[in-house]
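I'd like to ask you about the structure that follows.
Only one protein chain is missing; all other protein chains are in place.
Showing subunit A:
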């Protein structure tokens, strides 16, 4: 379990992480979502004790990271694939990590096998592709068989087969009762893996909900209608107080979940319908709307500048 309490990081005047409070629980994959520059990596670095928080607190199972006596068996992290000395072989890289935590050497071969790098174990890491580097980083995270796993953008640079592999891996790790915390800027990716969602924008917490709730709350639902009697259908809908808008391909769209009502209306009036489908806007769209709101909120929350004589004229216009 990872507990954040009012975690804040400031770089000069810039607030990278702003009073984040949330808990990452065991047994599920928790997605950590936010646009680029939202503060995801900074948050993860503070969890690992790499960066000192300006204010607030973060604890791993009740303790600060630097109080953990055996950190790699507690929490395994993939921060970025490049956190490796390129001149060292994959095997030796993992070996020096294992030794620093008293992990038996046999684990090195085991995790290399898990991530599928056994055949290049003795090759230097600098010759690795982005995907191989990512796998090596994941091997390092799995080395101590930890209770908590943290992945920062793990699917970056992986091929489709690799992406599928990491999704399955994360789900199975969570199913074993581990805490899995994974960041991404792709909502669609999270929709496939995460059960719980933490969304941040500009360092602030925007949402901390289950995936299903997030979808329910944030996605726009609408009904798509196609009919050969489009104009007359529009009139009938208008009379019933339903606003339909023209969509591409001769279809109509009605906001909200009104498919049943529209179907009954059409049947009563004897219209032919070629399509009547309730739909939901993509999660990506929902995510973008959520973070866009945060940007708007941020802009509006600033105090209005004091009225100035020369600007007063056109402001009201």
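The rule is short, and it goes like this: a residue touches a chain if its C-beta (ideal position, glycine included) is under 8 Å from a C-beta of that chain, and two chains touch if they have at least 3 such contacts; residues count from 1.
Here is the rule we use: contacts and distances are computed from a predicted model.
Q: Please identify the absent chain by the protein name in its UniProt record; candidates are "Nitrite reductase small subunit NirD", "ABC transporter", "Glutamyl-tRNA(Gln) amidotransferase subunit A" or "Transport permease protein".
A: Its UniProt record gives the name "ABC transporter".
Q: Just one of A:20, A:95, A:206 or A:259 touches the chain that is missing; which is it?
A: In the full complex, the listed residue that touches the missing chain is A:95.
Q: Write down which of A:26, A:116, A:157 or A:263 is the residue touching the left-out chain.
A: Candidates A:26, A:116, A:157 or A:263; residue touching the omitted chain: A:26.
Q: Pick from A:147, A:167, A:230 or A:261: which residue touches the chain that isn't shown?
A: Counting the whole complex, the residue in contact with the absent chain is A:147.
Q: In the whole complex, not just what's shown, which of A:12, A:62, A:160 or A:241 touches the removed chain?
A: Considering all chains, including the one not shown, the answer is A:62.
Q: Where does subunit A touch the missing chain, residue by residue?
A: The missing chain touches subunit A at positions 1, 25-28, 45, 48-52, 61-63, 65-66, 68-74, 77, 79-80, 82-89, 92, 95-97, 99-104, 107, 140, 144-148, 171, 174-179, 195-196.
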